[in-house]
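For this view, one protein chain was removed and the others were kept in their places.
And then chain A:
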Amino acid sequence: MKTILYIIQKEFKQIFRNKGMLPIIFVLPLLQLVILSNAATFEVKNIKFGYIDNDHTSTSRALVEKFNASTYFDMLTDFQSKALASSAMLQGEVDVVLEIPLYFERDLQKEKYNDLGVTINAIDGAAAGVENVYVTQIIQHFNQHLKVDLLQVSDKQIQPINIDTIPLFWYNETLNYKTFMVPGILVLLVTMITLFLSGMNIVREKEIGTLEQINVTPIKKSQFIIGKLFPFWVVGMALLTIGLILAKLIFDVPMLGNLLLLYAYTSIYILVILGMGLFISNFTDTQQQAMFIAWFFVVIFILMSGLFTPIESMPKWAQMLTEFNPIKYFVEIIRMVMLKGSGFKDILPLALKTLAYAIVMNGLAVWSYKKTS
């Protein structure tokens, strides 16, 4: 036990003495939190909208006005021909083009039916999908109104024409993406920093030759590893704390659940990541190799975490792979606890999986660390 304290003491001294490393550990991640949380949003806004009005009637102008009034669309461009609109879309100057046919107003009144041409730039498929929904909603809304107007003119009773769904958004009522993203990004930062630090730490001692010196001492493997990893565990917890404070102060993210529960879970979670870092460290000879491998896993973990793309829409095999993704667990749990106020029982299944993961990972790490080659 005493031996471990000597190692912990040494590691802390080295961390706080490294003037280049300190800002990387504590300042950069929090900067990322602030920047990414504002930038990484799924909302499709500022859609560049263009239209070709072949009709030039009050109805067609009213329709265009609807788009103008929407906060999602801006930069309304009036194109004189389809060809001009197409070339503008090719240049990326416009995202959505609405084509209003000739006799739009007349046909709509006579036949209660008409076609509108909508062209959407679908290079970004996800954004195109959202734009399609916006456009459809606006047109439907407009159409209803139009019909309502016509009905009033003919003095008949108003009948509901469409069944409208009224969505109720639970847990994040205002659909605030920051509320949704901040906890997730915090998870990423805690994970990345602790993985990189632990992954590079032991391999660094290999590089400078001090590991050999340690290996000729009678220190026990477990003592060395615990002593090595504990300081990074503390760093991880400290990062979480600072991150949560920023989340509250800057983004006013709700914290409905018990924060102690979140801390308890994080303390297990960081063990998984540290074990992983150590495992990488044992199989590499240089910090560069360790860094590449750590990045490889981090990128996969992030993209398959459910943070940026829902896991439910991944193919079955990919969904199975996400079971091995620690970030997925943490993202789920931090959102559950902070946004839904989930309690101990709710997170227990995921927490147990994480615990098992931690045991396996650290077992592998201790096993693969060899004092004798």
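As a convention for this text, contacts are C-beta pairs under 8 Å (C-beta built on N, C-alpha and C of every residue); 3 or more make two chains touch, one makes a residue touch a chain; residues count from 1.
Please note the rule applied: contacts and distances are computed from a predicted model.
Undergrad: Given that one chain of this complex has been left out, which of "Phosphate transport system permease protein", "Gliding-motility protein MglA", "Outer membrane lipoprotein-sorting protein" or "ABC transporter ATP-binding protein" is its protein name according to UniProt?
TA: From the listed options "Phosphate transport system permease protein", "Gliding-motility protein MglA", "Outer membrane lipoprotein-sorting protein" or "ABC transporter ATP-binding protein", the omitted chain resolves to "ABC transporter ATP-binding protein".
Undergrad: Could you tell me which of A:Asn46, A:Gln140, A:Thr210 or A:Thr241 touches the chain that is not displayed?
TA: A:Thr210
Undergrad: Going by the contact rule already stated, which one of A:Thr71, A:Gln91, A:Ser313 or A:Ser373 would touch the omitted chain in the full complex?
TA: Spelled out, the listed residue whose C-beta touches the missing chain is A:Ser373.
Undergrad: Pick out the residues on chain A that sit against the missing chain.
TA: The missing chain touches chain A at positions 2-3, 5-7, 9-10, 13-14, 17-18, 208-210, 212-219, 371-373.
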